[in-house]
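So the structure is just underneath, and the comments pick up after that.
The complex is shown incomplete by one protein chain, all other protein chains being positioned as in the whole.
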Amino acid sequence: MAAKRGFRKRQRRLIMLGLVLPALFAAVGLTLYGLRSSTVYFYAPSDLPNAQELAERTIRLGGMVVKDSVVQGEGTLVSFLVTDFEETVLVTFDGLLPGLFADEEGVVAQGKLLADGTFKAERVLAKHDEKYMPPEVAESLKGDYGEYQRQRKED
Amino acid sequence: MESTLLGQDFTREIAICWGVSALILGGLMLHAWQALREAKQGRD
Partner (left out) sequence: MEFISKLANPERFMRVSQWLLPIFAVLAFICLIGGGIWALGFSPADFRQGDTVKIMYVHVPAAWMSMATYAIMGVASFVGFVWRHTLADIAARQAAPMGFAFTLLALMTGSVWGQLTWGVWWDWDARMTSMLVLLFIYAGYMVIWQVIENETQAARLAAILCMVGVINLPIIKFSVDFWESLHQEASIIRADGPSMPASMYLPLLAMALGYTFLFSTYLLMRMRTVILMKRRGSKTKGRAPSIAKTVAGETV
């Protein structure tokens, strides 16, 4: 008798979890999916809204630094081009660039889009990719470094 | 444009990361081991 009641209670708990947990997970999943477009961590140059829309809001711009586009100005003033291979944005920054900042590497700049279409960064972050290798291997690839970079972009 | 941290000295940062990891995990293990020993002794 007691065993039978225990069995029924356990079944009820299982059914309850079976209904509540998937519903909850689905709700969270759908919410996150819905939020995806409004919670952008950074904009690519071609997704960038125009300056009026942003109205002085601080945003992040992400992309790749264009080769040979880095220009050192007076003091720590620096400017460079950020591209997503569709559009390109000129970024100006007054400060120290991070250790891994480089041409043809990922970068995330935080700041404001000005009316003239340039981006004034308050903070510049270097993005690191998921590829790791020892320097000797990188050295041996150096002749094919362009090839390696192209491959990386395709990935 | 330089894009490598190769050749720079990060001994301090690496030591902090490994040291803190060892300290926290080691501390937890030691605490668990002591508690188990006390529980064993207390049984007699």
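Order as written gives the chain letters A and B; numbering starts at 1 within each chain.
By definition in this document, contacts are C-beta pairs under 8 Å (C-beta built on N, C-alpha and C of every residue); 3 or more make two chains touch, one makes a residue touch a chain.
Small disclaimer: the values here were computed from a predicted structure and weren't measured.
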Full-complex touch with the removed chain, picking from A:Leu19, A:Leu32 or A:Leu77, is A:Leu32
Applying the definition given at the start, please give the residues of chain A touching the unseen chain. 10, 13-14, 17, 21, 24-25, 28-29, 32, 36, 39-42, 44, 62, 96-101, 108, 123-139
Which parts of chain B are in contact with the chain that was left out? 3-11, 13-14, 16-18, 20-21, 24-25, 28-29, 32-33, 35-36, 39-40, 42-43
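Note that only the chains that are shown with their structure count from here on.
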How about chain A: which of its residues touch chain B in the complex? 65, 70, 99-103, 105, 135
Can you check the complex and tell me which residues of chain B touch chain A? 1-6, 8
